[in-house]
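First the structure, which I've put down as structure tokens, then a few questions once you've had a look.
Excluded from the complex is one protein chain; the other protein chains are retained at their positions.
Chain nomenclature is as follows: A and B, assigned in order of appearance, with residue numbering initiated at 1 for each chain independently.
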Amino acid sequence: MLRYLSTRVSQLILVLFAVSILVFIFTSVMGNPVYLMVRENATEAEIQAAIEYLGLDKPLPVQYGIFIKNALKGDFGKSYIYHQPALGLIMERFPATLELVFIAMLLSALIGIPLGVLSGAYPNKISSKAIMTLSIAGISLPSFWIGMVMIFFFSLTLGILPVSGRGDIGTILGLQTSLATTNGLRHLVLPSLTLALANIATIIRLTRAGMQENIRQDYVKFARAKGVSSRKVLFGHALKNTLIPVVTIFGLQLGSLIAFTTITETIFAWPGMGKLLIDAINSADRPIVAAYVLFVAVMFVFINFIVDILYTFIDPRIDLK
Amino acid sequence: MKKKLLQVNNLRTYFHTFKGTVKAVDNISFDIDEGEILGVVGESGGGKSITGFSIIKLIDEPGKIETGEIIFDGQDLMKKSESQMNEIRGKDISMVFQDPMTSLNPVYTIGEQMEEVLILHEKLTKDQRKKRCIELLKAVGISNPESRLKSYPHQFSGGMRQRVVIAIALAANPKLIIADEPTTALDVTIQAQILRLMTNLVKEQGCSLMLITHDLAVVSEIADRINVMYCGKIVETGSSKSIVEKFKHPYTKGLISSIPDLDKDKDRLETIPGIVPNMFNLPKGCNFSPRCKYCKDICKEKEPELVKVDEKHYVACHFPLREGEK
Partner (left out) sequence: MSIQVETSNKSQEKVNKWKSFLESEFFHNYKKSPTAIIGSIIVIVVLLIAILGPFFTVQNPYDMSNIDLNNAYKPPAWDEGGEAKFFLGTDQQGRDIFSAIVYGSRVSLIIGIAGTFLASAIGIVLGLIAGYFGGKIDAIIMRIADIQLSFPTMLIAIFLMSFIGRGITNILIALSLVGWVRYARTVRGETLSVKKKEFIEATKVIGLPNFKIIFKHVLPNVFTSIIVLSTIQVGSFILTEATLSFLGLGVPVTRPSLGMLCNNGFNVLYSGLWWVSIFPGLYIMIIVFGINLLGDFLRDELNPKLK
């Protein structure tokens, strides 16, 4: 267990090191942040001052050192637009994004897993074929487009759901969330559905593939030879073997959901960190971009780590050594 | 005279694939008496396993049991529904599979998988079930059965897993066990142990055993009777003694002479020339004719039928070998 943890942690550090170098290269070396700091018709002296302020006159390794030192303190500089610490801005908007991701994940699990299991267990039924064709349509949908269609249909045409924004926030168990108010919930419906749709399709397909692989295994036939009914074989024996890798899938999908919040939040003007990122990119607000990249990198590494640990708990074949 | 436990009449199991129909089991009839051990031998692809699975009607697409009667304990299994079959599988007829590494579910404990049969087929309390599981594991020679119940299959070796599989097969006191190459996937050193264990337990419980194997040497030692199968047909059947000593079919002869004999000082083993024919495109007449050194014109034209050559000894050959013809 200890050895496992130490190799994991060293991998983690390696990943973060690689990401930090890339971020450093992109933010500091490519492009010139000086011109983002000074007036358009700045004098030589002003530019010189900005260069010194940013530390751009120092050699690259020193610059990187400063970057890392500050990053470890959570200091990525102030946003050019908001004039506030970049990481603080991200943390402020993180809960709104998390809420969206959480609901989308819940929807994916509740809809995706049962449909995937059914279509994998009974591949020849018409309903299974319909599920599969729909799931192909699901992964072919541009998520921004489905968002627009839903806005047009539910908000602009039918007028039953709000167009955009986050709505009222209440408190459940000390957490600030839209789930606590009706208005908040109404605002949540379209963005979370938009975010969930492609994900549901992916979960269906992966669960189905796992199910189909498992029902071909010998132990399924052996269970049937024991007199276990085919229903119980499918939902007892094959399902448990299928669900174990689904945990990994969820870890991966969590990352992809976070990535797609950038699109969903942009369409629905959802005040989360995804919209913040896209706004920051469009206004060349580099401290926010840098902070976002490292923030999500840490998050993904952490998610992968949790998934790995979870996996070892639910799969009896893996011993942590 | 002993009572017949199983009687299979004109069984045909075909596989309908894109390339054509494979007659995996083609019009075979045989029976098993109560308490009898029947060996089914032949090369792989000869339809032995399919015969076994057909008896408990576990044939998956694209396979299909076309015709035939499977009369078990007075009832025709062909007329049973799937749910009625589920009451028979594991209870009256149980199976032991070839590869113990894959026949146990990796995510359930040994105990859970043994208990499953008991829950399905026996009315026992939880404590009784546990007691029975421990008894069974002891019977198949697993030490510390109590602690082993909580183990997962991957913590067992292949031989131990096969013991567990045998224990599961015996759990509900079946009348017939179908063992499909039960030792083929095991280490050579363990094969004899497992086989002896199985025959002893079968004899003790008085149940019948259908032992499917490609190894005639093994089966001739423990089986009462032997069916020799080739390309989906039974080509010779008789008591083990008469099959080994008075074999009539050239194929049986081939199988026997390919057994290494330690007593005799043979320089090299005889093999059957050629390979099992393409099942999509079987030869006209006798299936064995292309590989048979006694083949005559009629063999390529007319399919031989099973004819009686001795007490309970039948052979499907136009020119059965005379005794002693080696």
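Methods note: a contact is a pair of C-beta atoms (placed from the backbone, for glycine too) under 8 Å apart; a residue touches a chain by one contact, two chains touch by 3 or more.
In this text the structure is predicted, and so the values were computed from the model without any measurement.
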Which residue among A:P114, A:P142 or A:G165 touches the omitted chain?
A:P142
I'm checking contacts with the chain that's been left out. Which of A:I13, A:I172 or A:I278 qualifies?
A:I278
Candidate in contact with the missing chain, chosen from A:G65, A:G255 or A:P316
A:G255
For review purposes, identify every residue of subunit A that touches the missing chain, sorted by number.
14-15, 18, 26-27, 30-31, 133, 136-137, 139-145, 148-149, 151-152, 156, 163, 206, 209, 255-256, 258-260, 262-263, 266-267, 277-278, 281-282, 289, 293, 296-297, 300-301, 304
Would you write out the residues of subunit B that touch the absent chain, in ascending order?
18-19
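In the analysis below, only the chains that are shown with their structure count from here on.
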Footprint of subunit B on subunit A - complex, ascending:
217-219, 221-230, 237, 240-241, 244, 315-317
Where on subunit B does subunit A make contact in their complex?
56, 58, 82-83, 86-91, 94-95, 97, 99, 102-109, 116-117, 120-121, 152, 154, 165, 168
